[in-house]
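Only one protein chain is missing; all other protein chains are in place.
Right, chain A next:
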Amino acid sequence: MSAGELTVLQFTPSPTSLSAKVHPLVIFNICDCFVRRPDQAERVIGTLLGSVLPDGTVDIRNSYAVPHNESLDQVALDIDYHHNMLASHQKVNPKEVIVGWFSTGFGVSGGSALIHEFYSREATNPVHLTVDTGFTNGDATIKGFVSVNLSLGDHQLASQFQEIPLDLRMVEAERIGFDVLKKTAVDKLPNDLEGMEDSMKKLLALIDDVYKYVDDVVEGRLAPDNNIGRFISDTVASIPKLSSSAFEKLVNDSIQDQLVLLYLSSITRTQLSLAEKLNTAAQIL
């Protein structure tokens, strides 16, 4: 130990506002790659594609697996494959760039630091995503990390992986009907009328719940919560106040519009079958 100056262990503060948004497609892809991995591999490694939004959050939109070889102290990544896939993906979507990399398995391992270094040469400040497919905590954990450098004076000692908040954006999945994606098999996709029925039932259930809650509060069975009360009164007040004749007129007009459209489409259908008869059944005698 050299006598003299004391060096201070410093680490650059992490950018406070960095967070990442993950699309469900990425999780699906990672799970699928994990299920299809070659027998001798314990985990799967791959690249994350996406973009960086103007407010600093990283939007992770797509991913692909990269074949790799891992032994106790060495990791070999197929860089050509990685570049080929990147080129192919960018042909379709030139806006998607490398934003990080993923690996399955819980937590960060030794080899990950090397891989992270490789990726930091490809993209600035890459995000490392770990997807725990082994459910080690009995729970599905998806974590995101960025690396922060620990330096002692001028020498760089190590990189610390600091966790960043992740946001699972379920935009498209919600739109479809989430039950379809949750189960292992769905026999048929819900058609529109069934979906309608479903939504109405849910609405009815919600209204019933609120009704029960208000009843309970009024009869003193539950302690009243002012926030909920205010929320309920806001909701009820948001029904537009129209005189009933104006409202009737509105509803009737809309119903008539829809009826007209139905009539038109039925006429069109009839016309179609007539036209078809004329076209094919006509014979020159």
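The working rule: contacts are C-beta pairs under 8 Å (C-beta built on N, C-alpha and C of every residue); 3 or more make two chains touch, one makes a residue touch a chain; residues count from 1.
Just so we're on the same page, contacts and distances are computed from a predicted model.
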Hidden subunit of the complex - UniProt protein name among "Eukaryotic translation initiation factor 3 subunit H", "thioredoxin-disulfide reductase (NADPH)", "ER membrane protein complex subunit 1" or "proteasome endopeptidase complex": "Eukaryotic translation initiation factor 3 subunit H"
Option from A:Val52, A:Val75 or A:Ile142 whose C-beta touches the chain left out: A:Ile142
Touching residues (missing chain, whole complex) on chain A: 23-25, 27-29, 31-38, 61-62, 64-65, 67, 81, 84-85, 88, 91-93, 133, 135, 139-140, 142, 168, 170-178, 180-193, 195-196, 198-200, 202-203, 205-206, 209, 239, 242, 244, 247, 251, 254-255, 258-259, 261-262, 264-266, 268-269, 272, 275-276, 278-284
